[in-house]
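Structure record follows, encoded as structure tokens.
Right, subunit A next:
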Amino acid sequence: MTLQILLAVSAVLFTFGLVAALTRRNSIMVLVGIELMMGAANLNFIAFWRFSADPQALTGVMFAIFSIAVAAAEAAVGLAIIILVHRRIRSSNVDDAEQLKG
Partner candidate 1 sequence: MNDLLQKFNALPWDAIGQWLVLLPAGVMLLAAAGAVALRNLIHAALCLTLSFIALGIVFIALGAEFVGFVQLLVYVGAVAMLIVFAILLTRPSDLAGAMSPFAGFGPVGGILTGAALLIALLAFIFSSPAAKTPMPSMPVAPVAQIGNLLMLDFVVPLQAVGVLLTAALIGAAVLAMEDKKP
Partner candidate 2 sequence: MNIPGSGIVKGMVVTARNMLGSYVDKERLTTEQYPEERPKLPENSRSFPFLVYDGSDPEAGMRCVSCKICEKECPPQCIYIVQDRDAAGKALKRPKVFDIDIAVCMSCQICVEVCPFESIRMDTAYELSSYDRFGSLVLDKSALLKSNEYYHSIHPTEAAETDGRIEADRLKKEAAAAAKAAAAKKAAEEKAAKAAAEAATAPEPPKTEVQA
């Protein structure tokens, strides 16, 4: 069980998040993709902490905790914006929000 396998797992998770963000047309699903990408980042932090030479430093753990807090705040604000956009253009399809298009 080496670090590579864990990094591969988080890479795959990151790709799922990216594909979701790029392909899904519903704005909430884009946010789901972002959440998955952040989860993958957290997994990397903890993996590196677990395989680090000096685990007592707990830096990886600290980083992960703060990243979870920030991700929660981001999710809250993101969803508020989505609801506001939905209330404005009556549909949460990402392509319909193009009033600013030239």
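The candidate set was assembled so that all candidates are chains of the complex that A comes from, given by their letters.
The definition used in the following text is that a contact is a pair of C-beta atoms (placed from the backbone, for glycine too) under 8 Å apart; a residue touches a chain by one contact, two chains touch by 3 or more; residues count from 1.
If you're wondering where the values come from, they're calculated on a predicted model, not measured in any experiment.
**Q** For subunit A, choose the touching candidate in this complex from 1 or 2.
**A** 1
**Q** Quick one: which bits of subunit A touch candidate 1 in the complex? Just the residue numbers, please.
**A** Residues of subunit A touching candidate 1: 1-9, 11-20, 22-26, 28-29, 31-33, 35-36, 39, 42-43, 46-47, 49-51, 53, 55-56, 58, 60-62, 64-66, 68-77, 79-84, 86, 91-93.
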